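Handing you a structure now.
Note that one protein chain of the assembly has been removed; the remaining protein chains are unaltered in position.
After this line comes subunit A, so read on.
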Amino acid sequence: MNSRSLLLSPNPNSLKSRFTEGLLRALLRINQHHHQQPRSSREIRKRHRLIKTAAYGSMASAVGNRKAWSRALLSKIRNQARSGAVLRRSLGSSTRLLSMKKRICHLQKGNSKKNRVEVGGSGQVDKLRRLVPGGQLMDTCSLLEETAHYMKCLTTQVQVMTRIVEIYNIP
């Protein structure tokens, strides 16, 4: 019998297993570093952002460099971490410098979109390009293939996260 269902014979090398492993490790790390109850809304937002990045990052790592979307997602996360750390170190947190930080991030985002908008595609394809990581750099054929794989991985991601939430809900 072809064991397509992972429930019967869990494959430790499957995408789902690797993703789960990575996500759990990241969650442990986040909990260790941010152990006290988040008081301010800023801390809550930061923790939420960390977990979201961990989820997307673990999935992209599990896929590895095999797909364009995972490569794009991993480099985006690395750039965010790098620019965030550099800015935090050099600018501090005064309000004037915070607004400069926002302007820099905005410019970075703007540049990546301006150069790659394709003329001649239907509106739907452009919408899809914005949703799939790295979509701005692909031709239409690759975009559709990457979309199919991305959708499958996203579905797995949601499944696993839902299961984790269910397990934690048991007191």
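Quick note on the criterion: a residue touches a chain if its C-beta (ideal position, glycine included) is under 8 Å from a C-beta of that chain, and two chains touch if they have at least 3 such contacts; residues count from 1.
In this section, contacts and distances are computed from a predicted model.
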{"item": "Choices \"Nuclear transport factor 2\", \"Integrator complex subunit 11\", \"Pyruvate dehydrogenase E1 component subunit beta\" or \"BHLH domain-containing protein\" - which one is the UniProt name of the chain not shown", "value": "\"BHLH domain-containing protein\""}
{"item": "Hidden-chain contact residue, picked from the options A:65, A:79 or A:155", "value": "A:155"}
{"item": "Contact set of subunit A toward the excluded chain (per top definition)", "value": "6, 10, 12, 16-17, 20-21, 24-25, 27-28, 30-31, 37-38, 44, 47-48, 50-52, 55-56, 118-122, 124-125, 127-128, 131-132, 139-141, 144-145, 147-148, 150-152, 154-155, 157-158, 160-165, 167-169"}
